[in-house]
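Of the protein chains in this complex, all but one are displayed in their positions.
By written order: A, B and C. Residues from 1 in each chain.
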Amino acid sequence: MSIVLGANQYGKAENRVVRIYRDTPRHEIRDLNVSSSLRGDFEDAHVTGDQAKVLPTDTQKNTAFAYAKEHGVTSPEDYAIALGTHFLDAAPAAAGAQIKVEEYVWDRIVVDGEGHDHSFVRRGTETRTAVITVDGRGPEQQVWVVSGITDLVVLKSTGSEFKGFLKDEYTTLKETDDRIMATSLTARWRHAGTSAERDTDWNASYDDIRRILLAGFATTHSRALQETLHVMGKNVLEAHPEVEEIKFSAPNKHHFLVDLAPFHLENSGEVFIAADRPYGLIEAALSRDDSSEPGLAWQGVPGFL
Amino acid sequence: MSIVLGANQYGKAENRVVRIYRDTPRHEIRDLNVSSSLRGDFEDAHVTGDQAKVLPTDTQKNTAFAYAKEHGVTSPEDYAIALGTHFLDAAPAAAGAQIKVEEYVWDRIVVDGEGHDHSFVRRGTETRTAVITVDGRGPEQQVWVVSGITDLVVLKSTGSEFKGFLKDEYTTLKETDDRIMATSLTARWRHAGTSAERDTDWNASYDDIRRILLAGFATTHSRALQETLHVMGKNVLEAHPEVEEIKFSAPNKHHFLVDLAPFHLENSGEVFIAADRPYGLIEAALSRDDSSEPGLAWQGVPGFL
Amino acid sequence: MSIVLGANQYGKAENRVVRIYRDTPRHEIRDLNVSSSLRGDFEDAHVTGDQAKVLPTDTQKNTAFAYAKEHGVTSPEDYAIALGTHFLDAAPAAAGAQIKVEEYVWDRIVVDGEGHDHSFVRRGTETRTAVITVDGRGPEQQVWVVSGITDLVVLKSTGSEFKGFLKDEYTTLKETDDRIMATSLTARWRHAGTSAERDTDWNASYDDIRRILLAGFATTHSRALQETLHVMGKNVLEAHPEVEEIKFSAPNKHHFLVDLAPFHLENSGEVFIAADRPYGLIEAALSRDDSSEPGLAWQGVPGFL
Partner (left out) sequence: MSIVLGANQYGKAENRVVRIYRDTPRHEIRDLNVSSSLRGDFEDAHVTGDQAKVLPTDTQKNTAFAYAKEHGVTSPEDYAIALGTHFLDAAPAAAGAQIKVEEYVWDRIVVDGEGHDHSFVRRGTETRTAVITVDGRGPEQQVWVVSGITDLVVLKSTGSEFKGFLKDEYTTLKETDDRIMATSLTARWRHAGTSAERDTDWNASYDDIRRILLAGFATTHSRALQETLHVMGKNVLEAHPEVEEIKFSAPNKHHFLVDLAPFHLENSGEVFIAADRPYGLIEAALSRDDSSEPGLAWQGVPGFL
């Protein structure tokens, strides 16, 4: 019997890179959390402790910060592609690299009706995400781009029902025509193509998909969270042919109607308790019947799908 | 020697009360985290285990939910005053009560340029707060109201310096003319008066004070976070004579300029690392020279001040 | 073009099930966090909102609690196998199910040198884990068992070096012969076999593997965290032939030597700052050359591997 090293990767996680553009008095800010990892022929480091092929995680960190200046950050996707393809050059033993970026969004502080030049306030709980996976070098190199959003917290106070479900001897849930539906949405979508060179306007694409997701949630009469997600994903795929696939992970954040009858009060959908745990969890993937194969795009991306 | 019971209180913390107003198709939502506590003559429960005077924390919870319907939630302050004064009636052994409310803010989802009737998205990281302290009954009853905001995350990419400070043998910090200044602000302000009956427009007051705080942060050239807080507080006290006192707790969330010289790159205020810990922590209270005494208003409110 | 539903699953996450055994005055406690999910033919729920095949997540929750009594909890693995196979019977549309369990460990409070009968104190930060994946019914049914541990926080104050690594133009890290090595370990190991009926002593297996992991960390002179993990995994696989595969995810929790030279103090490995972010992240899988195929065992288990 002998022991075999299987899949492995290493890198530096959660570099908090803040990039200020200050070429004019009207500053721009990009606020990122960047994680990088390398995959490939690093068996020596594991088996004999020999680090000769290992580009240190500290160097990966330095590069993440240097690239914020050298390459710049016009979007999480563009920056991550530059960083990920660079690591294939820097570490000859690497067969691939993955860059994960979270971006925190800031709004300008409004003073006398105008957005301030260099003062900002954090917007929302939501985070924009990008995961870039690079495989190989030269003409064979492939680059997959998965964009996304996480912690988008939304709630409908009506327009949601849940009934007609399967019942067994452990079922006590009552059917309902009208409930609160709330979730903290994670969505990720894979862009077409595997070239490092793209002319996609990543920011415009993100903004429009976010708009479509919110509108779909708002306007769909929901017979289940599954159905709502399906409509949201369908709308994205129909409006964005360059998106090949979209995946959702959506906790059903339960809001239970409080029983006020003991206090001789009616409660027709007015007073709820927001529960922490347990919560429902709905996950689903949508694509087109002619979507391309995902390759390595989803490997290492959180979520079962 | 004998053992003496000193200060004590008990209650139910973090009731997640969600109140929907659905009298018209255009719903309103108030999303609260409510904690109540009672103080007074509860020595028997501690010393002999006799619960005869103890209004259970479970009952306090029930009441928090029932009052969301019976009294309603037009503002955290108004709801908390009603709840707090009720407990003095319900628990004869109580000498006082304190109600703490956090409110999470929701915006309407925008569909085709219009805010949706019943679909909402969580706004920002910030939380509106209110702490109501009630003491006594009948004509002697006093009610203090402390409103506030917490987790208001703001950042200036310039307009902040730090120099001319005291130096000793452990000082290595360089002086700077231009740095990022960022904080996650907690501010709390005490309203004048101790009557349960008020005609204050709590929501308008909150909105305007929030606006003043943000504008003060944005427009003050800062020689220290202390100075910025001072201007922000001064502006609030000057514009709102009904505010007697304001207190700040502000972590100085350090953004360190990354040294890119080893990579032959200039970094003139463009690339920063956002640090987690340690962080500076600045706390200060401001009032007018003729402000009223705070009484019990601040007892039990987080913060040293 | 038509839209296609891909992989999907749904369930109830984080049921906090506490089971007390009180058949004798000496109670036993099992404290679990249980998540269940079903996979299969649930397309109607997504596409048309028809819930006829959907066993509600609320029913899954009820079953998790009922099974703590009906089946009992002698180990997370045994309980999860019972729960997971049950769901295949309860939901005809399900093709498979996955049960994830976290167990929090409690020690007896020691009074006068003896463990108390019914009073307990939470041990450590570590959590025992189990992920059970069930696929199919009847004779074709397969059940994979992945046991594990997470948040096992360990530190070596010497016996760790890092040198001889690859350098490029972004490398500034100094080589070191002696550093602190610390991690918050996640390890997961797959048990041989796919039968629901097992006579494995899950608790004894877990205790011994935990012991081996800790001893391997303690006694290995480390030239990289990769090497330490490799020895730990090798030791497990050699001692436990019933374990087919083991996977690690280990943040390198950096402890940086503080530069005390400006204060005319020597610091020969005595004063460190424990950093939060960024951190290194090492992930690796080990198996035997004749290990069985993993099948669906790892699908949906957190980690890239």
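To be clear about the criterion, a contact is a pair of C-beta atoms (placed from the backbone, for glycine too) under 8 Å apart; a residue touches a chain by one contact, two chains touch by 3 or more.
Quick caveat: nothing in here was measured; it's all calculated off a predicted structure.
Asker: Looking at C:1, C:52, C:204 or C:218, which makes contact with the chain not pictured?
Answerer: Within the whole complex, the residue contacting the unshown chain is C:218.
Asker: If the hidden chain were put back, which of B:140, B:168 or B:199 would touch it?
Answerer: B:168
Asker: For the full complex, which residue in C:54, C:97 or C:152 touches the chain that was left out?
Answerer: In the complete complex, the chain left out is touched by residue C:152.
Asker: Which residue numbers on chain B touch the omitted chain?
Answerer: 1-16, 35, 37, 42, 45-59, 61-63, 66, 90-91, 98, 162-168, 170-173, 222-224, 226-227, 229-230, 233-234, 237-238, 245, 247, 251-252, 277-291, 299-300, 302, 304-305
Asker: Considering the entire assembly, which residues of chain A contact the chain that has been omitted?
Answerer: Within chain A, the residues touching the omitted chain are 169-170, 172, 262-263, 276-277.
Asker: For chain C, which positions touch the chain that isn't shown here?
Answerer: Those residues of chain C that touch the unshown chain are 15-22, 27, 29, 31, 62, 65-66, 68-70, 106, 109-112, 116, 118-125, 152-159, 180, 214-215, 217-219, 255, 258, 260, 262-263, 265-276.
We adopt the following convention: only the chains that are shown with their structure count from here on.
Asker: Take the average of all CA coordinates in chain A, do the same for chain B, and state the distance between these two points in whole angstrom.
Answerer: Chain centroid spacing, chain A to chain B, equals 31 Å.
Asker: How many angstrom lie between the CA centroids of chain B and chain C, rounded to a whole number?
Answerer: 39
Asker: Can you pull out the residues of chain A that are in contact with at least two other chains?
Answerer: Within chain A, residues 15-16, 62, 66 contact more than one other chain.
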